[in-house]
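All protein chains of the complex are present and in place, except for one that has been dropped.
Note that the chains are named A and B in the order they appear, and that numbering of residues resets to 1 at the start of each chain.
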Amino acid sequence: MIEVENLCFTYPNGKDVLHDVYLKVQDSEFIAVMGENGAGKTTLIRHFNGLLKPTTGRVLVDGIDTKKSSVASLARIVGLVFQNPDHQLFCETVKDEVAFSLKNFGYPEEIVERRVRGILETLDLTSYIDSSPFMLSGGERKRVALASVLVWNPKHVVLDEPTIGQDYQQKDRLRNFILQLNTQGKTVIVVTHDVEFIAECKPRVVVLSRGRIVGDGPAVDILTDESLVNKASLVRPQIAKLMSSLSDTGLPANVIDLFTARTVLATELKRA
Amino acid sequence: MEGRANRGASSLPIIEMRNLTFTYAGVGKPSIQGADIVVEPGEFVVLTGPSGCGKTTVCRCLNGLIPNFYSGEITGTVKVANLDVTRTSTMELARHVGFVFQNPENQLFSLSVERDVAFGPENLGLPRDEIRRRVDWALEATGISHLRDMAPYELSGGQQQRAAIAAVLAMKPRLIVLDEPTSFLDPRSAQEILDVISQLNKELKITVFLVEHRLDAVSRHADRVIVMDKGRVVLDGRPFNVYGEEAWLIGIGVPKVTMLFHLLRKDGVSLESVPITVEDATEELRRKLTS
Partner (left out) sequence: MSMRIFDGFKFTKLPTPVHQMDPRAKFILVMSIFAVCLMFSNLLVLLIVFFAQIPIIGLGKSLRRWSVSMKGGALLATLIFVMNFLTGTTLIYSLAMTVKFLALISCFSVFFMTTSPDDLGLALENVGLPFTLVFTFTTAVRLVPTMAVDAQTVIDAQRSRGLELEKGNFVKRIRNYIPILIPLIVSAIRRSIELAEALESRAFGASEKRESLVTLRMKLSDYLTAAGALTFLILSVYVYFYVKLPTFEVAFRLPSIWPWSYT
């Protein structure tokens, strides 16, 4: 469980970024942290593995106070996948790149070998095992970065803006993969402002605006709340807007994903 | 949606790409193959397709980055504003074609918006008062006159992209090419930027060639959507004609309301037109539900 209590954070240069944030994430939960650029989302998640320590308040990860723990030890249970894979790729082969973290954590050679092959297969990267990560396409590099974090099987996985620059098919695959991770029992936290993506996976949504939590609830409630959505510089998903404009005809207004909308409308229209 | 007839049928196309094939130096296979793209002045064209389909390569062929910056093998012809791109310098092309990149950070050079917008005209060697006129006009047209003294890092992503557009606008191009300008922006800023671009297209009659994944936000402004896949142009037409099963199978982000209608058709519901915006969909469905 990740517990954030009365967290306030100010950067050394004086910028006040987080104010009184209170958040509890249960094990195996799937949550989306959403909000405008500059709301504090990236700052918040850097507290989960101890990269940043609270100015006031505290953050507990599985009961451990992050202030009293090193990043290396917290990283074993919280895997943070950064937005831009180019900020971490440095090895000659994809195999070395993925093995890097395992070597840092002190895993023995045979386990490293096995784990690396395993995660590359899961992410459909086996053919690139001996390729240079720099020669891969943008989408492939993102998958390598993901593999290099998942390889040590962290209990909690945090993804920072995983959908930026991805096309529709890649996002579809990503969505399925995230849901799979969650089914395996991992806690998954996704930082994003991609409402259409979130509308299709329907996690719990936490909305951050100017450093404060302004909304916390199921996606269907949060993403249909027009004033909340506006406050956080987001937009309502297309389906939500559609169903809301048709709510006077008796249709349910809290539908945000495509397939539920299809089912509801098909039944209604066939009846009409 | 006005037809193309209103835009002066006698004028030459502003983009004329015929059977263009380009292979980057050192790469095995071509990035674009046999591409045929013709754009008339004043059109708002959206180019989309899965990652790696050749969209960025096409854009680079429009302002001279190919072949002047990126070398490789070209066959076929590409003419922009009636200039042969393979024989014209980027400096010359920059007077006719503006290019807005994905990342606002690396296309703003100065510590004030005003100086950034002046950068292009300064490079062209224009006299000071002409530069001043153009800067004021470009800031006004993109709605950021009040931000002229701010530094780029003080601006939000959406404001930065507006500054980038103003900087390009100040060179008075006839065509503006934008390569995924909303990638790094939140949904609200993305919508605003697309509205600004649409306004420039409608009011100033500047041709817009926009590469975009967010088809739900941009379709309402587009006259035409071109879909590429694996280096080839696969679909080209009005949005409602393009957003069908084939587009979906290629893997582009067809607007959800459009997909919804295709799915409902499959379920046996009879629907006439195919909506591309929420408003069109609402109207259509309301009619069906209350009939």
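Some observations on this one:
Basically, a contact is a pair of C-beta atoms (placed from the backbone, for glycine too) under 8 Å apart; a residue touches a chain by one contact, two chains touch by 3 or more.
Computed from a predicted model, the values in this text were never measured in an experiment.
Screening A:29, A:65, A:86 or A:113 against the full complex identifies A:86 as the residue touching the chain left out. Residue in contact with the omitted chain (choice from A:34, A:75 or A:159): A:75.
Interface note for the absent chain: among B:141, B:171 or B:285, the touching residue is B:171.
Touching the missing chain, out of B:99, B:184 or B:243, is residue B:99.
Those residues of chain B that touch the chain absent from the view are 63-65, 68-69, 90-92, 94-95, 98-99, 101, 103, 105-107, 109-112, 114-115, 118-128, 131-132, 135, 151, 154, 167-168, 171. Interface with the hidden chain, as seen from chain A, comprises residues 12-13, 46, 49, 51, 70-72, 75-76, 79-80, 82, 84, 86-90, 100-101, 104-105, 134, 148-149, 152.
Basically, only the chains that are shown with their structure count from here on.
Of all residues in chain A, those touching chain B in their complex are 36-38, 137-139, 164-170, 193-196, 230, 233-235, 237-239, 241-242, 245-246, 249, 251, 258, 261-262, 265-266, 268-270, 272. On the side of chain B, the complex with chain A involves touching residues 49-52, 156-157, 180, 183-189, 191, 213, 216, 251-257, 259-260, 263-264, 267-269, 278, 281-282, 285-286, 288-291.
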